[in-house]
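Have a look at this one.
Removed: one protein chain of the complex. Kept in place: all other protein chains.
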Amino acid sequence: MGINYLYPDFEVHRDREKCITCRVCERQCANEVHSYDAESNRMVSDDTKCVNCHRCVSLCPTHALKIVKTNHGFKDNANWKGDVIQDIYRQADSGGVLLASMGTPKDYPVYWDKMLINASQVTNPSIDPLREPMETKTFLGQKSSKIRRDENGKLITKTDPQLALNIPIMFSAMSYGSISYNAHKSLALAAQKLGIFYNTGEGGLHEDFYQYGKNTIVQVASGRFGVHPEYLNAGAAIEIKMGQGAKPGIGGHLPGSKIGEDISKTRMIPEHADAISPAPHHDIYSIEDLRQLVYTLKEATAYTKPIIVKVAAVHNISAIASGIARSGADIIAIDGFRGGTGAAPARTRDNVGIPIELALASVDTRLRQEGIRNNVSLVVGGSIRSSADVIKAIALGADAIYIATSALLALGCHLCRTCQSGKCNWGIATQRPELVKRLNPEVGSERLVNLITAWNHEIKEMMGGMGINSIEALRGNRLMLRGIGLNETELQILGIAHAGQ
Amino acid sequence: MEAYHQRLPLEGEERFPSGCAISGIFSRAGNRFSGRSAITSISVMHDRSNGLGGGFAGYGIYPEYKDFYAFHIFYYGNEAKRMCEEYLEEHFDLINLSKIPTEKHHNITDEPLIWRYFVTPLPTKLANSQLDEKEYTARCVIHINSVIKGAYVFSSGKNMGVFKAVGFPEDVGEFYRLDDYKGYSWTVHGRYPTNTPGWWGGAHPFALLDYSVVHNGEISSYDANRRFIEMYGYNCTLQTDTEVITYMIDYLHRRQGLTLEEVSHVIAAPFWSTIGRKSEEEQAEYTYLRNTFASMLITGPFSIILGFNGGLMALNDRLKLRSLVAAEKDDMVYLASEESAIRIIEPNPDRVWHPSGGKPVIITLNK
Partner (left out) sequence: MQGNRREQMKRVYVNEQWCLGCHLCEYYCAYANSGQESMVKALKDRTINPRIKVEEKNGISFAVNCRHCNEPLCVKSCIAGALSQVDGLIVIDASKCVGCYSCIMACPYGALMPNEEGVMQKCELCTTNTHGKPACVQGCPNKAIVFEER
């Protein structure tokens, strides 16, 4: 009331002509927006609680509901926008750090949308993916720099451990805790079906999921949650999380309310205590310390698993990547500033880090300048939204792509960005059993398989259009891209020419 | 200013795709014959070129100087010649130098200075560099071509030479008086570029040390290949497919020590489905090569004839998107983009066949 009244962002519009008072909206809203008034035999809604997750809208059998952005607002002000003003009110009220979820919604340039893809014509034929082989198989890992032969002159084919991918896309890290058991199960089943990998995130690996180990990347983050020898050997690869695109420089945050018995057991931490990961790894304060951890993990797993180092895209990412490439790591994963998160301080999420497109281009160029590009594979993430983004990322130099937000959208997420409350109506970012039920892994994994299969077909179509029939010939092939509406500096960093050149 | 005066970009400043014709003739017995057959062969494929490039590579043509590297150099201006010769004297022993003899031809114009040097690396310089002779020579050639403006070494092998210009290949052959040279192996190329090259360096074949490549097709993997091979000291100044292919073959064959078969398993690797049907041992080998050198896979149509001291290799892309015909008679082997180009010089071959996509045809001198 009064000074701390914030007008709700959203208004629930119910078409009274269509509403049949079935009460499904009431039963399905965990935020308790809808209720039934027996006296008037009508449904009523409390707009202040609505987070715009669309659960009620999607389930209403007569499509009587819609959620509308309120047109109540402050006086037009190009500098003091409504959400900026409200943030100050909230902080004056609470004295606290503003938390936010998912990727930054701020209006920064999206470079994927400013790059165009080539097609072959006249001087070079395009290839028909329906009638000719079109290969998207990829291997991630360290490659030999010098071939060797045995005493009979035969090539020695033993290599450092590699990850074999049927499609150059993997599911990025989302911890058990930030997302639900059923969400993890959906990801694991889909990864197994597609022949790709999913990532445990920093929450450890639930014992029920060890059976999917062949398609699992286990993560070692600064909090070292759930890290023990069986865990390290359970997966196909180990990822050291040095940073995350959405919140470079800080560690993970799981509120105590989300930590029940299962999470506590999996993470090896006490129940109901906030799990706050340290900002750095407290045994990695310099690049040589990272090398030590890389080799510690390799020793612990008898050199059978590739080691991935995941970093957030920051200003000196090229130098960092160069250092990592020389540290013994097999794969570098770079996470751009648009990446999602279960919970992060809003200011960090919206202002820290750089776009993945620029980070990828400069890292790939720098590694080639130093002659070490073949020592590591590059995986990138941070808002890859379609198969076109995948093609552009590979053309800039990536070996494979990490997706997370896209995967959650396939599972039913509507990007309401309220994950930190733990009341996800779609059963994804919650631990409440009655909500987790809403994500049936049979349905979820099928949708993920559909999404990746569809993207794979589109990737093959675009490859064929360019006259390429194996994905490795697209890797780093910057001549296949042109910029549009980019300035000279941006073109130079991306290493591409402008459309028309 | 450039846009105002409408100066066309030179080859190397921009990438010019092209279509072409190629041909190769080889004597297994090592019998040497003049360049005339190559000229005859390529003239039949006249319509595959547009007069904007043609060239030859001959092997075994300098028997008196067979232990020395034969540098063929274009000079655009005397200053370029002076600077280049200064560099050569610092790094090599110059055994012999002269202009390459040419004959005026009405279709070949705007020629640069064309000189030939027989050289060997200066012993002390070579020892100091801690490189083997071939690596030393290759690096010097790449240095001249990237750094010394106006000078371009277009042939640098022992007992072999490339002869090229802007013009129809049969005219280029006359221009260089190839009747006067005798070699056991000749390859020839006629070019159909989409832009006027503007200078002669861009013509084909492309050569480095004794590797020469003539190529028909346009590869879609060019930039992926270029950005990878340039990590190893090569500089793709011409921006042509042939250049990057030659560098990749030099790297894989000379520096990594792969056999020519293994090289073809890298640049024209079979499809994964094909590899999956091979024996376990072969699968491991093919997978190892394809994975380790993934960025050297060539996609898009290509048919190349690689020349080297003692042999030729012909190779098509995996989908066989470009024609390549082979034929033999007695000890002679013929390769060409069209059968007519073979029959005009050998009307009755013993055997004619079309090599499969991705499978190399390797021909060497009888021991």
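Read from first to last, the chains carry the letters A and B; within each, the first residue is number 1.
Here is the rule we go by: a contact is a pair of C-beta atoms (placed from the backbone, for glycine too) under 8 Å apart; a residue touches a chain by one contact, two chains touch by 3 or more.
Not measured: the values here are computed from a predicted model.
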item	value
Contacts of the hidden chain among displayed chains	A
Sole contact to the chain not displayed, among A:A164, A:M268, A:V443 or A:L491	A:V443
Missing-chain contacts mapped onto chain A	17-20, 22-24, 27-28, 58-59, 61-62, 433-434, 437-438, 440, 442-443
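The criterion applied here is as follows: only the chains that are shown with their structure count from here on.
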item	value
Whole-Å gap between the CA centroids of chain A and chain B	47
Touching residues on chain A, where the partner in the complex is chain B	120, 123-125, 127, 132-133, 135, 137, 139, 143-144, 146-147, 149, 154-155, 157, 159, 162, 368-369, 371-374, 397, 466-470, 472-480
Chain B - residues contacting chain A, complex	15, 17-19, 194, 217-225, 227-228, 230-232, 256-258, 262, 269, 271-273, 284-285, 287-289, 291-295, 297-301, 318-319, 321
